[in-house]
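Removed from the display is one protein chain of the complex; every other protein chain stays in position.
Then we have subunit A:
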């Protein structure tokens, strides 16, 4: 089980620094400014939980990290590489679509609404990107996909279509699909918010397992228990800024900021 962990960058790689670094990230949708200068650092192997009321910009920030949203100001580096832009001769160049796609290969993402491909079987959902993007051999990709699905507890659902699975099962397939690309960073965008309460646990278990194996993870979540138990750091956002951050157990036990207190009082 442990050797199946997604590849961790070795310490000598250029990414010996933080896995994710964000500096003064701003993002607006038209006149609406959603992110007002986010600074963040996530070390390799760290599990960072983003907490905050809806509309605080935490999901938008997560989507900026793999360039699903273009940022208006600031910088984001993943493993030392600036995301979406290239600096040449003191000028910032927008990356071509192919280059952005290449950057995204090593960043896995799990969505609130799973977004599995409904016209493909579970196995094909997982092998699609490795075969198409990483040019893996079909047989090898299938074998690894089967292992990953076994790991998330769905070894008996390879031939099923997503529509035949429960929400929790679908989300676990989605996690296996992201892991199949052997990412060095996993982004979770409210992975359990669309699930029935009794299905939340099975998804969180898979995520805990992943965290234990040393995967670097950024998790937007409302699951305080998960943040407390698994998180290495907690970032509380509100109104497009980071209000408070630190060790999750300390922040949850003794929130310093009034807004954090008010939020935690409601969700705990």
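To be clear about the criterion, a contact is a pair of C-beta atoms (placed from the backbone, for glycine too) under 8 Å apart; a residue touches a chain by one contact, two chains touch by 3 or more; residues count from 1.
To be clear about the criterion, contacts and distances are computed from a predicted model.
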Ask   = Going by UniProt, what is the name of the one chain that was not included in the view, given "Electron transfer flavoprotein", "Fe-S cluster assembly ATPase SufC", "ABC transporter permease" or "Glutathione import ATP-binding protein GsiA"?
value = "ABC transporter permease"
Option from A:107, A:195 or A:227 whose C-beta touches the chain left out = A:107
Ask   = If the hidden chain were put back, which of A:17, A:118 or A:201 would touch it?
value = A:118
Key: Residue of A:92, A:132 or A:262 touching the missing chain in the full complex   = A:132
Inquiry  = For the chain not shown, which residue from A:30, A:89, A:163 or A:197 touches it across the whole complex?
reply    = A:163
Task = Spell out, residue by residue, where the missing chain touches subunit A.
result = 66, 68, 97-98, 101-105, 107-109, 111, 113, 115-121, 128-129, 132-133, 156-164, 174, 177-178, 181, 187
